[in-house]
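What you see is the complex with one protein chain gone and the rest in place.
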Amino acid sequence: MNRFGFHINKSRLIDYDTSDRKVRQYITDREPSFRVCFACGGCTATCTAGQHASFNLRRMNTLIRRGEIAPLREEVSRCMLCGKCQLICPRGVNTRNVVALAAEAIMKYDRNEL
Amino acid sequence: MQLEGKKRIWAEYQKDIPDDHFFYVRSCIRQTFFAGSEQVFLKIMRDDLGKDVMEDPRHTTCTGIGYHGDVVPFETISTVVARHFALATEAGYKNIAISCVTSFGIYTEILETWKHFPDLLAKTRDNLFKATGREFDLPESIAHASDIIYKFRDELARKAKYQLYDITTGKPLKVVEHIGCHYAKMFPKHGIGGAEFPHVLVGMIESWGGEVIDYPERRHCCGFGFRQYLIQANRGYSISASRKKFESMEPYKPDMIVANCPGCAMFMDRWQYTIKEIDDVTYGGYKTGIPTLTYEEMAGLVMGYDPWEMGLQFHNVQALPLLRKMGIKADPDKRFLAKDGSRLPEPANLINS
Amino acid sequence: MTVMTKHVIIAGGGVAGIEAAGVLADMGHTVSILEKEGNPGGHVSKWHALFPDRRPAGEVTGYLGKRIENENIRFIAGTSVEKIERHGGGLTVGISGGTTLNADAVIVATGFDLFDARRKEEYGYGIYDNVITSADLEQMFNDDRLLTSDGRVPDRIGFVHCVGSRDEKVCNEHCSKVCCVTAVKQAIEVREKLPGCEVFCFYMDMRMFGPFYEELYRESQEKYNVNYIRGKVSEASGTMKKRVALKVEDTLAGRPLKMEVDLLVLMTGMEMSKSGAKLAEASGFATGINRFLESTDNHYGSNMSKMKGVFYAGTCTAPMNITDTISHARAAAVEAVKYLSSK
Partner (left out) sequence: MEDLYARLMTDVRFEEGLNACMNCGVCTGICPAAEYYNYDPRRVVDLVQTRDNNIILELLKSETIWYCGQCMSCKTRCPRGNTPGLVIMALRKVSQELGYFTESEKGRQQFAIKRTVGENILKHGYCVVSYDVDPKSHPEQGPAWEHYYNHLEDSLARVGGELNGKEGPTRKISDDVLQELKNIFEVTGGQDLYDAIEEASELKAAEMNMEFKRAGRDFEYFRHVVTADNGNHQVENEDIRREEHAARR
């Protein structure tokens, strides 16, 4: 700690002018149905992983769209890929594939391959 | 930007400010950190404008920082404010002039609450009588002290010795105006110009020859946040909010910041120093910091008051370059003097010194 | 059966007024349409294209133009109805200029005003150059000139829903219904004209109430990659580069968001028209808390006023799309005919 006893805080803002949407692009190119999510939350309500851990696919999708990928690393690993969400999605999003692609994209992102 | 649009809004939010006979209440923060500002306000009012301003030494804090720090209940602060109304009533004054923006917000909130809940007014009368034996009439008007200077800005402009004008370049000074949140965000119709485009400082700056900067974070809070500054562990909140503003205004190369709220003026000065210490970053066109003034100090400079007798030297960002631009001759060696006129050691690490 | 020709005055020559006149004229009545503006058609005549099928607005104005080419219809431009009074068995209608006319029945079709976006001060309409309204954008489409005030091709455009609607700060608690789908339509049009331009709609709820609206919304996502952010824009500011900086909460992410756009489009809602409000006040017509005309019953009396012989048509009673306005106007005409034949 510095002599003042506090730090200048980091911003929690989603800054769309500087955020990185490569992961979003990667997913959308390979799974176009990702675009039509209208954030009803049906996936999250039915989610098996969500019953036991704080996994929220609806919110994860939103963060990917905004280019906020930092929380993604933890999130994707929580999904058990059971696919129940896909059965319930009223817009027919291939949610399972979205999660798989997100995991793939974040790996590539970290290796500078995106 | 289209000025016509702003003028339309300014025309909508005007309020009646009385012409004379004010009962003045001081501010905790202003009298502590900018005592010279309160004094120069009184001098301008009394000596330059010939107004009657009464100050009763028996008035106190409104307890606003305690109220917004959540240790003082609404019933208590209402009664403390009612006591000030009682003092004004006893002295025969109907117009309250308020030094502090937090107080101004609170006075407004209390009067509005009493309007909607008359039983709370009755209860407050009761409480005040029980506690002090005092009774009060509601004031006819309440104004923030900056409202009053705004009202007389053109008269002051006619009597001014200096302008907000850079004599070295022949251009108006670029001024960032910062309005304390509690001035109009809670009750837009009680602020000159409303909440989104307040005119109270813009009017002064333009009347006195300056040019106002409208930058994206203009309306953002300075970050005081009451408990967010009072407690050391929380101060990251406070400094971060000010930094956000500095970064947003920096590209416009402002010559100074002026605020009508004592807290904002204090923080926007102090945080420039702290940010320099923590991150080695200074703001201002030439990395010299941006002098941050109270509106009384700005008015005082224009009216030709001695900057050191207003206390401009007690800011971390020193105003010497600004004074040079305005053509004000002020001896830097006379900034820090003892009562007997002897020189005190100059503080180290001031910005712009 | 012989039809006794009666004289019906219609206050307002927009979609509702013209359609009601058309129905009455078809049935042999003499109709005078009094329109305060110089031309018939109302707001739609200034629009470029219509939702949900994005047909040119000209097709509807063309239809309306043909509708008033009827020997039983007299279209009086530049004249407004100021006051309606009942005298014995008939109605007298005070018009601008101080003259009065007699009528057997009157249909009020004074329509709506677009919300004056300057009243939402935090968005800076009329102050920041690149803040425009949905009506301004239609004009840009008409002029085929989709540029910022300083002549740049926009890279990013934001649409703010509910400007002047669902907002007690401007005394409009009602939903204006059509702005959501208008934003979707305009977003698609922008994406078609400028494929390189990112488009964002800031909404609270997507109210896709009509046939093929929801489908249009989906198409905007699927085919046009329009972005939707759930959050009411808190504040817009001008930047040094004449862009517009926005502050909003992305409520689905639960975090504040900031973004700069080149153009900010305010989806202005519908308000009771000022002329309609004046007429209502002078004539003693009841208005609701939303300030639109209040009919005798929300469900089965939506064309009925409390003054015998006076009927309401279209958006003077509530925000409506064109389809519903035309249906409502036809119903008003039917009610008027029923009344006239019973006299």
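Order as written gives the chain letters A, B and C; numbering starts at 1 within each chain.
What we mean here is this: a residue touches a chain if its C-beta (ideal position, glycine included) is under 8 Å from a C-beta of that chain, and two chains touch if they have at least 3 such contacts.
Bear in mind that the values here come from a model prediction, so they are computed numbers and not experimental data.
Undergrad: Can you list the shown chains that the hidden chain touches?
TA: When the full complex is considered, the omitted chain touches A, B, C.
Undergrad: In the complete assembly, which of C:85, C:129, C:167 or C:214 touches the absent chain?
TA: Of the listed residues, the one touching the omitted chain is C:167.
Undergrad: Touch as defined at the start, partner being the missing chain; which of B:139, B:236, B:254 or B:284 qualifies?
TA: B:236
Undergrad: List every residue of chain B that touches the chain not included in the displayed model.
TA: Listed in rising order, the touching residues are 26, 28-33, 35-36, 38-39, 55, 57-58, 60-61, 63-66, 68-76, 78-80, 83, 105, 113, 116-117, 120, 127-128, 130-132, 181-182, 185-186, 188, 195-196, 219-221, 223-228, 230-241, 244, 269-271, 273-274, 308-311, 313-316, 336-339, 344, 347-350.
Undergrad: Touching the absent chain: which residues on chain A qualify?
TA: Residues touching the hidden chain, for chain A, are 3-6, 9-13, 53-54, 70-71, 74.
Undergrad: Residue-wise, where is chain C in contact with the chain that is not depicted?
TA: 122, 162, 166-169, 204, 230-235, 247-251, 254-257
Convention: only the chains that are shown with their structure count from here on.
Undergrad: If you tally contacting C-beta pairs, which comes out ahead, B-C or A-B? Let me know.
TA: So, comparing the two chain pairs, more contacts are at B-C.
Undergrad: CA centre of chain A versus CA centre of chain C: separation in Å?
TA: Roughly 39 Å separates the two chain centres.
Undergrad: Find the geometric centre of each of chain B and chain C from their Cα atoms only, then give the gap between the two centres in Å, rounded to an integer.
TA: Result: the chain centres lie 45 Å from each other.
Undergrad: Give me the residues of chain A that touch two or more other chains.
TA: Answer for chain A, listing residues that touch two or more other chains: there are none.
Undergrad: Okay, in this complex, where on chain A does chain B touch?
TA: On the chain A side, the touching residues are 2, 4-9, 11.
Undergrad: Flag every residue of chain A that touches chain C in the complex, lowest number first.
TA: Spelled out, the residues of chain A in touch with chain C are 12-17, 28, 32, 35-36, 38-39, 58-59, 62-63, 65-66, 68, 91.
Undergrad: For the complex, which residues does chain B have touching chain A?
TA: It comes out as residues 232-237, 239-240, 243-244, 274-275, 277-279.
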